[in-house]
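Note that this complex is displayed minus one protein chain, with the remaining chains in position.
Naming follows writing order (A, B, C and D), and every chain is counted from residue 1.
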Amino acid sequence: MESNEKKPRYGMVIDLDRCNGCGNCTLACAVENNVPPAHENANERTGITWMRVQKVDNNRPYPENRSVYFPLTCQQCDHHTPCESVCPQKAVEYDTETGIVAQIPVRCLGCRYCMTACPYHARYFNWWDPEWPKGMETALNPDVSTRMRGVVEKCNFCHGRLQAARAKAAVEGRRAIADAEYIPACAESCPTKAIYFGNLADAGSEVSRLAKEKNSFRLLEQLGTEPKVYFRSEQSWVHEQMNAKLKTAEKEKIHG
Amino acid sequence: MKFQFLWFLAGLCVMLFIGWIVFPYALYERREQPLQFSHKVHTETAGMSCDNCHAFKEDGRFTGIPALSKCMECHTDVIGTSPHERTLVDEYVKQNREIPWLVYARQPQNAYFSHASHVKLAGLNCDRCHGPHGTSDSLRTYARNRISGYSRDIWGNSISGIKTASWDGMKMDDCADCHNQHNVPNTCLKCHK
Amino acid sequence: MFPWVYGFAWTPGNIIFLGIFFSVVAIIGATVLISLFRTYRALQVNKTEAIRWDSEFHDLPATSRKCRHELSGEFKQRTCDNGFDCRTCATHAKLIQNKTLNSDDIELPIQLFGFTIPTDRLYHRGHTWVKSDASGIYTVGLDDFASRMVGTPDGIELPAIGSRVQVNGSAWRFKKGESVMRILSPLDGEVVAASDGSDGWYLKIKPLTKEVDTRHLLRDREVAAWFLREFEQLQEKLADPKVGLTLADGGTPVQDFVKAYPGVNWDGILGDVFLEA
Amino acid sequence: MNITRREILRFVGGSALGILLTPVPWKALDDSAIWTQNWPWIPEPVRGESSYKLTSCTLCSASCGLRARCIGNQPVSLSGISAHPLNSGALCSFGIIAHHLRYHPARLSRPCRISGKAGASGSTAMAFDELLLEVAAAINDASASSQTVAIVDGRPGRTASHLFQQFAAGLPNGKYITAGESSLEILGSMFEKPPGPLAYDLDNSKMILSFGVPLLDRWGTPARTARYLQKKSEGKQRIIQVETLQSRTAGMADRWIPIRPGTEAAFALGIAHVILKDKLFRDASKDIAEFETMIAAYPPSAVAEICGVSQDFIRDTAREFSANRPSVAVIDGSANSRHALAAVMALNILVGNVGRKGGVVVHREIPSPVALSKNKMSPISTLDAIPDHSIRAMLIDESLSGSSLPDGLLQKKLTGNGILVSLSPFVTERPFCTQYVIPSPVFLESLAELTGQADRESSSLSLSAPLVPEPAGMVDPIQFIQRLGSAAGVMNIDSGTTEELLKKRMTAIYSEKRGSIFNASNGQTSELKGLTSPDELWNVLFAGGCWMDSPETVRSLPAVRLTSVSTADRIKNIPPESNQLLLLPCAEDVIYRNSEISPLMSKVGQESGLRPSGCKVYLQTATGDALGLTDGCRVMLQTKKGSMQAEVRLDPSMMPDVAAAYSALNQQNIISLCEMNQDASLQPTPVKIQKV
Partner (left out) sequence: MDKKFISRGVSRTSIGNFGLWISPWALMLVVGLYAVMLCLFKGLNQTNMDNRFAFGLWIYLDLTVIALGAGAFFTGFLLYILKRKELKAVINSAVVIGFICYSGAVGVLMVDVGQPLRAWFTFWHPNVHSMLTEVTFCITCYLMVLAIEYVPVILKNRKIKHVSSMLVFEHELHKLIVVFAAVGTFLSFFHQGSLGGLYGVLIGRPFAFRPALGIWPTTFFLFIISAAAVGPSFILLTTALVSKITGKKLVKPEVYQLLGKISGSILIVYVLLKAIDTLIWINSTSPSLGFSAASFYKFSGFGTWIMFAEIVLCGLVPALMLLNQNIRQQFRWLITAALLACTGIVINRFVMTIQTLALPTLPFDAYMSYVPSWQEVATFLAVLAYGMLVYSFSFRYLTLFPQERELQSL
């Protein structure tokens, strides 16, 4: 039954006009994926935040200044996945089953080539051994393995949740899972419902509808990496700033 | 044969002995299970079925080794004559302490395995991977690899890594072989978390 | 990496890349193994002396490797590539074809700057002479130049009676100051007697074959030319760069150069004289 | 036999070949590879059965319903209950990681005394009984010397609160003080007699005029943003944000009116001026004419000057505010002076928003068995009403976080030898007095009761059931007051365990038969009347449910005194001297509630810069350039009250000549540099910035 259906391409549409920068996505992600609290010396550039929210403004002075918050995560490039081809030992893999770009920390030797390859800064290196305050390690999520110092990690659309959803379907004898059964922690935790998640290959899904809207764009679209994370905003300055191409025809070509 | 080769041969033989006999023995640390459990008694005498204890939960998870509460459904008090049952009741049930079973098939934390998809979808039998464990009368000694820390069952019983049965060995290669045979994708995230 | 390692696939990329890799490793490994094997074989058949000379010879400064025919003026410039073993040299063979040993040429000992060079014997480039007697035993000694170099040696190490020596192989050793010099053997053969040189000779050698090929040894007028050059070189080396050549003509060479000229890099000079790099 | 080197070499050679023909090298390589992939000192998640448990969040009075995913008994992640009427599935960023509070490094395990007067504070662990004796002695001392003993409650309306009131009533000079939403307290005090518990009914409002209230990011229920976005798209709600900084709320509001710091009162009075002048008001108060003359000095032209905005903004806002009824004006109580609060609340009175759905509503009291018991309860008073330096012993319940009181105010009210007894899960130091801290359980460890809702039409009550066992030696608020009462000889406190008292309250609510009940296990909301017994009510609430009171029917409000609004001169803009900027202390939760957040919060502070962390000062790019400051450089902030170092962030959204400063966790607080008003609210303070 699976073979008749198109393989899913999981993706996100993030509505920048709905994001109030609360940081829930970052936190829920950390909880879900066993990311430890910041090391005392960690900073914005050495920390591990698979999902990171960045404030972006229109560069105009007060009071014309306007800003939006960009929840940034692995953009799950579908094509020429920059990080995948550079890994010397196949610790990065593009999962043809789901379109998810996987990072396998146990295979990783920590050369960080993938990090220099990623234009979205979506990859994080474990500069320190993970440490949790005493006792807090008992509250780790058993569906995701912990990592150690010296390896790279990144968002995988909460793959543990996909595995759990598949297992649940398997118990019921189903091979395929319904869209609603699988949602990453960031999307689930967003109090303003700014993150839409779903199957881009399914033309009827809300994400593929939103992704094709004229207000949607992707970051660095010109590089041709075909990210599966879309952003949308009704504020024209956002589009101008992102230099986004808004050719609907092109979009349809990709997912049509 | 020239006498000078004897030294060479001696070195060869000593190392072969060490490598094939001493090393495999020294590599593993043997541990006894906290209790002896007879699958045979439970299935034959008590008439239970496998899924009485090893069941699937609605959320797709497999219960694996049942918690003490499962044992307590029957063994709140001693009902048989086995000394192990007495230990169970005295040391675990009465003190409400979980039994620290040593799990033969325990994989590293980064490995993901869904019993549901293998049993419910692929239709594998338990003994395909676990062998005749379900009909055993006693629990084997658990052997822990001193270097990697894992159960010997993962590597397989043969030190040379040669499989003698489908359940002998639960390494990545063993999983991959079966996946290849059945045309199941071998992407990393299929089996890793 | 290997087909049996998890994740391997027979893709063109893997085949080409790993194919090249394994070829390179195989070439490196095979070359090292071949060298090792050849080393083993060379040691077994005792080619060490020949190899040592070959190796030493090529490490000598070019000035120490002048061909005898350059010295005699037949060539303007010719550096020997043959390890001074003229027996195998085609050029040498051609050049001496028309020149047989003529007894008329034998003169009295040549006197040169106070050195005596008897002409009744053959000279090796390593400053040994060879003289045969009626019984076919060859006597080997140091020439005057070398004797004065060595002077009174601080030690001497002679080969055992019955041992074999070979052309350009080590014959015996001197210790002089901080240097240990080996003297090259001018002939192949078995040592039948050895002396500390007090009688003017060091070894008596019985050749292994009846016919003894001595083409590689200097003779006749060549000797004088060679000697002259060696002497000039020594003069250059001993010269005070400020004063220029001082050993000019006249005078008699001292009996022990090393003692007479302290503070000179004798190690290097001895190496040049006795052809040791 | 003679063993030579040659023989040994042969033996070694044979051994080398031999070892290659055994599994040793390959197996050792394989096993060590596995070892490098699983370092034994890296924690491994505990395996166990997975289940979901439902409960309610106790971190603030928003009482969000949440679902805890548990492995065994251990909660490993939290998410909102989507059908929950209060939070609609949303949690705030504190709530989403609240299950880590238990493991906070600052967690208190034993009662202790912290004496911090001399600057070098020391902490001594002590037995609970010993602590009670010392505190009881101080209380008796206070009674003997007619000094005040005050008990401060950040979450009034709980059963524990009622016991606190009984405790205060049992002492000759006992005072029960609440620290609720201070803008509403001010509004209450503007009535001739208290109209009852007041609350903003934000959900039903057509227009919200917010004076710096972080409505859309951290104030009240986290569901507000989604609700507002929904209503905004339907044209049902507008938000006008009056604020100096471009906060998240300002960014998302329909309109952001940036004003100079500290000029909120002037802006409000300017609007009042327009409302009166243009006859836009609804409720004519007796003293309205008097009020009009009072604020005659605040025509839009003058106010525009003071606040640095265009006059049109003031006029338009006034018109919109009165035209789009029900509207409501809200102001952040913790960051503004009481004068500003009163000025803004006057707008609600003028337009007739008070006592009206969608404006400021009056809540009904939640039935309480304690309130009905024979033991007397002390009336509610506020800290303002207590004379300075009169409190000998102050008891603070910080077991559930609530709006915290400014330390400056507490310090002012305590006598020289005053002590502070706090019930808290964390070590919180207050260096100005001797402090006794009693450890209390944290969220998910104890049975707690949640009442209130200062931002909803009606009040509600939920329970937070313990999911994990509390560590030994923890004291909950009810035990605390009962034991302290008996130690100090205050006998008129109701007895019974927390569970017994709460069950009694269920009976009381059940017997009132009013309101509706949300059942989290099936997501249904139904009338309370439909329940069969108080036990059923208990069970529903125990499993993440929620009881919501029915709204108060409109009744006549007591008379109001608009003239209590002050027009004191301090609400004028203070122009800083040359080379000085105006220091704007920024009250981020991260800073105030350091101990009440999961260590994981460092992800959004320290590691992503989403919330300011460390000592940072934000300056307009042009202002920074003029001062020769670059992004990231370190500066010294100097005011009349002191100095501290900070890192500069150049931010184009900042108002020119303003320095918005955040202080670091566990370090000198930026507030120590600010000048304070009489009511302990902060004044914008001139600051000198120099590069270090």
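Following the convention adopted for this analysis, a residue touches a chain if its C-beta (ideal position, glycine included) is under 8 Å from a C-beta of that chain, and two chains touch if they have at least 3 such contacts.
Values in this document were obtained by computation on a predicted structure and should not be read as measured data.
K.L.:
Among the chains present in the display, which ones are touched by the chain that isn't there?
P.N.:
A, C, D
K.L.:
For the chain not shown, which residue from C:I34, C:A93 or C:A260 touches it across the whole complex?
P.N.:
Spelled out, the listed residue whose C-beta touches the missing chain is C:I34.
K.L.:
Name, in rising order, the residues on chain D that touch the hidden chain in the full complex.
P.N.:
These residues of chain D touch the chain that is not shown: 32-33, 36-37.
K.L.:
Going by the touch rule given at the top, which residues of chain A touch the chain that is not shown?
P.N.:
Here the touching residues of chain A are 39, 41, 43, 45-47, 54, 56, 70, 80, 82, 85-90, 107-113, 115-121, 123-129, 149-152, 219-225, 241-243.
K.L.:
In the complete complex, which positions of chain C touch the hidden chain?
P.N.:
So the residues of chain C touching the unseen chain are 1, 5-7, 11, 13-14, 16-18, 21, 24-25, 27-28, 31-32, 34-36, 38-39, 42-43, 47-48, 51-52, 54-55, 59, 61-63, 178, 236-237, 265, 267-268, 271-272, 276-277.
Basically, only the chains that are shown with their structure count from here on.
K.L.:
If you tally the C-beta contacts, which comes out ahead, B-C or A-B?
P.N.:
Pair with the higher count of C-beta contacts: A-B.
K.L.:
Taking the mean of the CA coordinates per chain, how far is chain C from chain D in Å?
P.N.:
The computed centroid separation for chain C versus chain D comes out at 98 Å.
K.L.:
How far is the middle of chain A from the middle of chain B, if each middle is the mean of its Cα atoms, in Å?
P.N.:
Centre-to-centre distance between chain A and chain B: 37 Å.
K.L.:
Taking the mean of the CA coordinates per chain, how far is chain A from chain D in Å?
P.N.:
32
K.L.:
What are the residue numbers in chain B that touch two or more other chains?
P.N.:
Residues 57, 59, 61, 108-110 of chain B touch two or more partner chains.
K.L.:
Show the residues in chain A shared as contacts by 2 or more other chains, in ascending order.
P.N.:
Touching at least two other chains: 106, 143-146.
K.L.:
In the complex formed with chain A, which residues of chain B make contact?
P.N.:
Touch list, chain B to chain A: 56-61, 108-110, 112, 114-117, 120-121, 185, 187-190, 192-193.
K.L.:
With touch defined as at the start, can you tell me which chain D residues reach chain B in the complex?
P.N.:
Those residues of chain D that touch chain B are 6-8, 10-19, 21-24, 26-28, 30-32, 34-35, 37-38, 40, 44-45, 49-50.
K.L.:
Under the touch definition given earlier, write down the residues of chain C that touch chain B in their complex.
P.N.:
For this pair, the touching residues of chain C are 6-7.
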